[in-house]
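Accompanying notes for the structure given below.
The complex appears here minus one protein chain, its other protein chains still in place.
Right, subunit A next:
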Amino acid sequence: MSFISSVFAYLYYFATLVLVVGLLNKIVQYARTPAPLKIPTTPAPITRTGVTLRMLREVVFFESLFRGNKWTWLFGWIFHFGLFLVTLRHLRYILEPVPVVITMIQPFGIYGGIAMVVGLAGLWARRFLVDRVQYITARSDHLILGLIVTIGLTGLFMRFFMHTDIMQVKAFYQGLYHFEFHLLPADPVLLIHLLLVAALLIIFPYSKLLHAPGLFFSPTRNQVDNARDQRHLAPWARRLEQQP
């Protein structure tokens, strides 16, 4: 067992722990914090089903962003859809047996990888070219973009130029399930890829990447427009009512 492989093994245990605990912690926090008033951005659906559909359109099509800015929507959607395909394609490393669907989408995953990088490049360019977006950009925004772009580029590099031993990668991750440490291919590009992915998992619950769970908890999007029909009262507001 090489030193590097065991460092990566511990790193992935740590990163997974941070991701899961951090994210659960945030989700519980969001879920526990009441929304004391009805504030859906109207026109809003007047049924639960309607709200579910609204949310689905936001998650799948980025509906509001589409109305807001076509270029950002285009690049943003390409990036996320690419990311989605890549994630599906990557499931083959951590699932055994590999589900048929995952096997079937493998070829699309590669286009996903390219799309992802193209989308990110467009989003990044906006941060330099549009004065308004430049103004609101912090260093961390550049860093996150750099991080994901580098993950994508190293991945594509492996795919097209410097193949790595995928079966060995898979063995390494499968081993982690049973606390067995297997060797990773000693491929610098792969190691960079994996190092940065671990970094991504770790920062996820502590950065703006919280937009992913956040969307589902956004009161302007997830509330039903029925204030006149149903009384809506937060627990802390109910206590006010009991005071004289």
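The criterion applied here is as follows: contacts are C-beta pairs under 8 Å (C-beta built on N, C-alpha and C of every residue); 3 or more make two chains touch, one makes a residue touch a chain; residues count from 1.
Operating definition for what follows: contacts and distances are computed from a predicted model.
J.: Given the options "ABC transporter permease", "phosphoenolpyruvate--glycerone phosphotransferase", "Cytochrome c oxidase subunit 1" or "(Fe-S)-binding protein", which would UniProt use as the protein name of the unshown chain?
T.: "(Fe-S)-binding protein"
J.: Which of these, A:Leu74, A:Ile105, A:Val133 or A:Leu153, touches the one chain of the complex that we don't see?
T.: Considering the complete complex, A:Val133 is the one touching the chain left out.
J.: In the full complex, which residues of subunit A touch the absent chain?
T.: 26, 29-30, 33-39, 41-46, 50, 58, 62, 64-65, 67-69, 72, 76, 123, 126, 130-133, 135-141, 143, 203, 206-208, 210-211, 214-215, 217-221, 225, 227-234, 236-237, 240
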